[in-house]
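First up is the structure itself, then whatever we jot down about it.
Here the complex is missing a single protein chain, while all its other protein chains stay put.
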Amino acid sequence: MSLVVIALIVWALGWSLNRWLANGPYAANRWTGLCVAAVFGATVLIMWELIVRGLGVPAVILPPPSAIAAAFASSTSILWADFVQTILKGGLSGYVIGCGAGFAVAILVDRYDFLRRGLLPVGNFMSALPIVGTAPILVMWYGFGWQSKAAVVVLMVFFPMLVNTVAGLRDTSAMQRDLMRTYGAGYWPTLIKLRLPAAMPFIFNGLKISTTLALIGAIVAEFFGSPTVGLGFRISTSVGQLALDMVWAAIVVSALAGSAFYGAVAAIERGVTFWHPSQRGQ
Amino acid sequence: DAHADEVRLQLQWVTQAQFAGYYVALDQGFYEEEGLDVTILPGGPDIAPPQVLAGGGADVMLNWMPSALAARENGLPVVNIAQPFKTSGLMLTCWKDTGITGPQDFVGRTIGVWFFGNEYPFLSWMSQEGISTDGGEDGVTVLKQGFNVDPLLQRQADCISTMTYNEYNQVLSSGVSPDELVTFKYEDMGVATLEDGMYVLEENLADPEFEDKMVRFVRASMAGWKWAEENPTEAAMIVLDYDETGAQTEEHQIAMMEEVAKLTAGSNGALDEADFQRTVDTLLAGGSDPVITAQPEGAWTSAITDAALN
Amino acid sequence: MTDAVISAQHLDLTFQTGDGPVHALRDVNLTIDKGDFVSFIGPSGCGKTTFLRCIAGLETPTGGDLTVNGMTPDEARKARAYGYVFQAAGLYPWRTIGGNIRLPLEIMGFSKADQAERVKRVLELVDLAGFEKKYPWQLSGGMQQRASIARALAFDADILLMDEPFGALDEIVRDHLNEELLKLWARTEKTIGFVTHSIPEAVYLSTKIVVMSPRPGRITDVIDSPLPRERPLDIRDTPEFIAIAHRVREGLRAGHQED
Amino acid sequence: MTDAVISAQHLDLTFQTGDGPVHALRDVNLTIDKGDFVSFIGPSGCGKTTFLRCIAGLETPTGGDLTVNGMTPDEARKARAYGYVFQAAGLYPWRTIGGNIRLPLEIMGFSKADQAERVKRVLELVDLAGFEKKYPWQLSGGMQQRASIARALAFDADILLMDEPFGALDEIVRDHLNEELLKLWARTEKTIGFVTHSIPEAVYLSTKIVVMSPRPGRITDVIDSPLPRERPLDIRDTPEFIAIAHRVREGLRAGHQED
């Protein structure tokens, strides 16, 4: 019980430190944001550790962070193989194919208004198909390997990408389009010189949403059949073996990979859409 | 009545005739007669009964012994209090046209296996046969099999795990004739492990009140099983009544009940020490990567069944 | 009418909208000669923009005749007969100032060398040499507007159409740009169509002031300016200037009172 | 200085920004008497808005003294000493015109009956009676701006601060609103601080014109207008008017040339 009290004290300390950081003299510093988030994260971890120990929560229900860290450290090679299988093979290839297809179809849909009016509502309906239903079907179609995971990811990211790109391609002001018309510019110059650049913020929005979807899709699809490697396989098998520390280690891998993936796309976005007001602010 | 003792039973799979005994006991009032108010919690994919037990979500769970013993080694002291299933229903089912005739032919093949704590019998078997399961050229490629027999039908695997009472029937009912298949029952291969035992937490057993409750529970459950063996059709219908998903079919459940009856037939609920030892030996024989590393102590008790059955 | 660069006869335009038709232009007759600087002034919604867009071939009249350089406006547009400057600078933010000015040149297929040369020349013309590599948002509003004029000048069309190009700028900057625009006009001898809300601006710049009134949009007065072509800024305090301004204001007020 | 409603002495304000400090106001000295109509004019970025915001207690000066009704600006703000009108009407689109005018009254805790009475009165004052139930988007820009003035008048502060209230409107509507504003000022005898970009507007409205220049923002000229309080619109064509306008323009130009 005393551990729980300590946990509450840690919380109070962490929070007041953050208050000071966020509102004090260093508030404007670039690194303060990172610090505050790190302090918050550390506080939560310490509290977790203390409360789990203090209340004697069984390790098969919720292991303490120290045990998770230990499991992570001692199984790096297994987790690396899982990472390669799920994220690189399943997730990334699906992401590339799905986003690419979404983009290409968006261009088509944008070109032919008939398609836009016909495809978008139907696509909207189909995007509501939950993956937990489609994943078993795709595993049946594409086998147990990473291909079926990629297929699930393709299905998940296709529509967000399509919708965002279509919205982006239409996000030019009448004046910007008229300017092109005063030059007597046809479809392709207008697309390449105006609409695509203008669509970039939307396209990247789609790409960013798709990162987390890709990750989740690839992992969840492994629940419906997989080879004996992969983050989803690891999570589900380790739950069955009551190796909860390993489950959480796999979750950490997925969170790290997801954050890195998201961060990478966001970094590219900053490079490509440097001109957009939302990027200029920072 | 209001004074009935509550017992929550965690199944290890969805409501089906595999668990007919318990539903019959519930439906026919056997539990009530013992003064028990029993709640049956259906399981499902990725629900780990030991975890539910550990979290206090259930009082008794059904589990395969390899999984239970592994949980014990992982620091969750579960104890077998009764073993209604005498015989193992687990087998590998292969296409005959792949040319597989025995375990020696598995090398280079793709085999579907249930994981989630159910992989231990297969891994033990393979290591006894000296076949690697790491997917190399000289070993078998293992797939984490989903919940159905599609991998076999789609020929994504050469062999898959099936239960005599369930998945095998599903293969047949999809139009495949038994002649097209080769089956390897773990029972016949000498690597059978005990399935569907009742387990409780060791610490709970220390409480005489709990122990008494379990005695009554096991007694009523076994009565349910015997009733089910004698009236398979009615038992199947009872199971159907309790199936909330409405997914089960009459025909399939009756067939399942008939097969399950064969597995429970040899048991009055008491665990046969020889069966236990055979299971443990199989698991210990796991070669480089045994499922359990030491002879388990106190992993089962006859106290409950002794009290229940006299 | 030998010199008529733009000629409108009985021009009519009705927009079909959800709330029924909007009669934006009615029976508009106007001739603009080569080298003219014509301002269009009128209250909001009187059809100034619409008329300019008709000339540019961006809007199709529903009645009457309109020729630009003797062609239909659409042909003229495809022949790249004019440069168009919008109210807001409307520079593409992902392109540098240089890149923005290069945009029409790329589309029209000028050679790389020619492009560079023209960009340099028009940047000097609008006094923005040295800003080629900057992005639009790094420049003040006035500089952006100059860049957009440069963009319209880069491919050397004979006609320059400007729709309230200085509407968003403050008076001082506006004065300055007006002066510059006059110089540029003198140097290049282009024909300019210029939409504005500001009476002093219209009077200061134009050789011809077209006063319009709304609902439906039509021309109520066309004033040929007696002011000399050479105009220092303080010409605005002269009686001639004030007299013209007065006439314009009266014309506007008359149009306004009707509704 | 008995009547000074607003008094600034050696006012200084420096913003700390990412790109280093911006000196927005330097050594600003000004006294505004009760009943004055004071216009602030100057090029973009000269600190007009900043000065008005200082008076309103929305910005804190980094040096010098500033009193409003003898209090600090912040005290004056809390005492609800002034009404503030922003450049855009800034009506809340989810409230009707009446609801928008009621907003300050709700916040300041006026009784329901009092609220209704005041809304009615100010709507009449700005000539919008009958529009209470309309939503802002159902009104023209000029009407919206009048509503926003009504909102600032509703709680009857003695001071009215207006930051380019008519900047977004066209000249004719603007003329009209200027006339109305003068009448309102005459009727209510409020003290008005008014920011504008337009020389004619400043000259037409004010009893005192404050000319400012940028980098750092300071006052370069304060002109006490000799024009009578009663001003028809065509006073703008009189020589006195033109003379003042000229002086203002020169003041502005001087400030501009420096940089």
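The first chain written gets the first letter, and so on, giving A, B, C and D; residue counts start at 1 in each chain.
Everything that follows uses one rule, which is that a residue touches a chain if its C-beta (ideal position, glycine included) is under 8 Å from a C-beta of that chain, and two chains touch if they have at least 3 such contacts.
To be clear about the criterion, contacts and distances are computed from a predicted model.
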item: Chain excluded from display, named as in UniProt, from "Bicarbonate transport system permease protein CmpB", "Na+/H+ antiporter subunit A", "Urea ABC transporter, ATPase protein UrtD" or "Acyl-CoA dehydrogenase"; value: "Bicarbonate transport system permease protein CmpB"
item: Touching residue (missing chain; options D:103, D:116 or D:168); value: D:103
item: Residue among D:10, D:80 or D:183 touching the omitted chain; value: D:80
item: Residue among A:48, A:72, A:103 or A:224 touching the omitted chain; value: A:224
item: Chain not shown: contacting residue from B:18, B:51 or B:193; value: B:51
item: Sites on subunit A contacted by the missing partner chain, in the whole complex; value: 15, 18-19, 21-23, 27, 32-33, 36-37, 39-41, 44, 61-62, 114-119, 121-122, 124-126, 128-134, 136-137, 140-141, 212, 215-216, 219-220, 223-224, 231-232, 235-236, 239, 244, 247, 251, 254-255, 257-259, 261-262
item: Missing-chain contacts mapped onto subunit D; value: 53, 56, 58, 77-78, 80, 82-84, 86-88, 90, 92-96, 103-104, 106-108, 135, 137
item: Subunit B residues touching the omitted chain (full complex); value: 14-15, 42-48, 51-52, 54-58, 95, 97-98, 146-150, 153-155, 170, 174-175, 177, 243-247, 252
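Methods note: only the chains that are shown with their structure count from here on.
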item: Centre distance in Å when subunit A and subunit D are each reduced to the mean of their C-alpha atoms; value: 50
item: Chain centre separation in whole Å, for subunit D relative to subunit B (CA means); value: 83
item: Subunit A - residues contacting subunit C, complex; value: 173, 175-176, 178-185, 189, 193-194, 197-198, 200, 273, 275-277, 280
item: Contacting residues of subunit B [partner subunit A, same complex]; value: 45-46, 48, 50-51, 54-55, 67, 70-71, 74-76, 115-119, 133, 135, 141-147, 150-151, 154, 156
item: Touching residues on subunit A, where the partner in the complex is subunit B; value: 58-61, 136, 139-140, 143-144, 222-228, 233, 236-237, 239-243
